[in-house]
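Got a structure for you, written out below as structure tokens; questions coming shortly.
Note that one protein chain of the assembly has been removed; the remaining protein chains are unaltered in position.
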Amino acid sequence: MHALIHLSQSTPGIFLTWGVFGIQLGNLIVIVSMFVVFGLALVVPFPRGAREGRESRESREDMK
Amino acid sequence: MPDSQKSRARRKSLDVRAWNGTTRPYDLLKELAIGVLVVGVIIVGFAAVAGSPDEPTITLQNWAQANPNDFVATATAELAGTSDTASYGPPYSSTAGATQTLGPIDLQTMSGVQLRIDAAKDFVITPLTTLDSAPDAVSTWRAATSEQQTAWATSYSDALGKASNGDPSTVVSGNYGPVPQLTQGLLTVAKGGALDGAIQSEGGLYNTNPTPTILFLSDGTYFSSLATAQHLTGDQWGMMNETGSYPGQSWLWLFSFWYQVPLIGNLPNADLVVVFIMVFLTLVLALVPFIPGLRSIPRWIPVHRLIWRDYYRKR
Partner (left out) sequence: MTDSQLPQPTLEPEPEDVDHSWSGRLRRWVLKVLPPEKLLPTSQPSYVATWIYMFGMGAIASLVFVIGSGAVLSLNGPMWWHLSPLGHFFNSLHLWSVEFFFFFMVIHLWAKFWMAAWRGNRALTWITGVVSFAVSIVAGFTGYLLQTNFDSQWIAYQAKDALNASGIGAWFNVANFGQMFMWHILLLPIAVLVIVALHVLLVRGHGVVPPLDAAESDSQLRETTPTEATSREA
């Protein structure tokens, strides 16, 4: 069950530098993905369930 | 009561009391189950495809074989009391003036020498004794006063610094006492792999504390040169980084950030300053609900209009 691809193992890895700012590729991907996922979670419409439309007294009774 | 006050009071009560508006069906356990399933698939997928990094440890033997000159120079510095560990101050040694302070705050001294390490003894003399290497040189060293010991080791250290490539075989002759024999003896046992065991067994058979080995290794330049190649040092945002291209502790970005600011990173008490900044910022984050201005940012930048857009649209 070894990993299919090895991102490391004695290779120094990919490091990106812009002036004084530098970041490792793995971290860059993680951080960019977080912003993307956050943005998507804000804009992608949330599916409405089958019972949703009723927004019923019935479901409100559940809260009691 | 003016209208604005009245509506504010009502709004507050709306925040505080249980929701009594319309609801939608929801199943907490089902959401948890689906969450575990979906997240599980993602995690198993990443683990299977990407795996995880595992660069082997660096031993004293690796060091002695790969860079013997650095090893000898470091061993000499341990004997002279000039290595990082030997002159660290608390918690390892009582070196005066070595602590990081901020004004009158000296937490390092307050904590005391809890993990005492006698670098010359623990890293060089005791292992040589254990391994019965260079016994005559060890006896000479032991018989000398500490002033004499320091004088020998310091002049050998200076001579090594002047030698081409730090090579001990090219050092000009001088009054180094037993130091060349001691360091050469240590190099020999290190190359053979015996030094790792000798230092580790100072803590007995069940030693689970490799602190002395890690500190000795880090006093040389070999260990940190390997870390630099992997972008792991503090001035390379190394705190966040993992070996290879794997994501590391990216959540430490802010902690790591301060070390990249020259004004802070170059301070002699940079670590203490950064710790204080981070403790302060963490407290600020925890207390956002009570800090005027900060707690109003979500009102000024209305991301909530997007989050609850359905709610506001149908008001």
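Each chain carries a letter (A and B) given by its place in the written order, and its residues are counted from 1.
Please note the rule applied: a contact is a pair of C-beta atoms (placed from the backbone, for glycine too) under 8 Å apart; a residue touches a chain by one contact, two chains touch by 3 or more.
Predicted, not measured: the structure shown is a model, and the values here were computed from it.
K.L.:
Tell me the shown chains the invisible chain touches, ordered by label.
P.N.:
Within the full complex, the chain left out of view touches A, B.
K.L.:
For chain A, which residues touch the unseen chain?
P.N.:
Touch with the absent chain occurs at residues 1-3, 30, 33-34, 37-38, 40-42, 44, 46, 48, 55, 59-64.
K.L.:
On chain B, where is the contact patch with the chain that was removed from view?
P.N.:
Within chain B, the residues that touch the unshown chain are 7, 10-12, 14-29, 31-32, 35-36, 38-40, 42-44, 46-48, 50-58, 88, 90-91, 99-100, 107-108, 110-115, 208-211, 214-215, 217-218, 223, 226-227, 232-234, 238-239, 242-243, 246-247, 249-252, 269, 271-272, 274-275, 282, 285-290, 295, 297-299, 301, 303-304, 307-308, 310-312, 314-315.
Definition applied: only the chains that are shown with their structure count from here on.
K.L.:
Return the distance between the CA-based centres of chain A and chain B, expressed in whole Å.
P.N.:
That gives a centre separation of 29 Å.
K.L.:
Taking the touch rule as given, give the residues of chain B at its contact with chain A in the complex, in rising order.
P.N.:
On the chain B side, the touching residues are 18-19, 22-25, 47-55, 229-231, 236-237, 240-248, 250, 253, 260, 303, 306-307.
K.L.:
In their complex, what parts of chain A are in touch with chain B?
P.N.:
1-15, 20-27, 29-31, 42-43, 49, 51-52, 55, 59-60, 62-63
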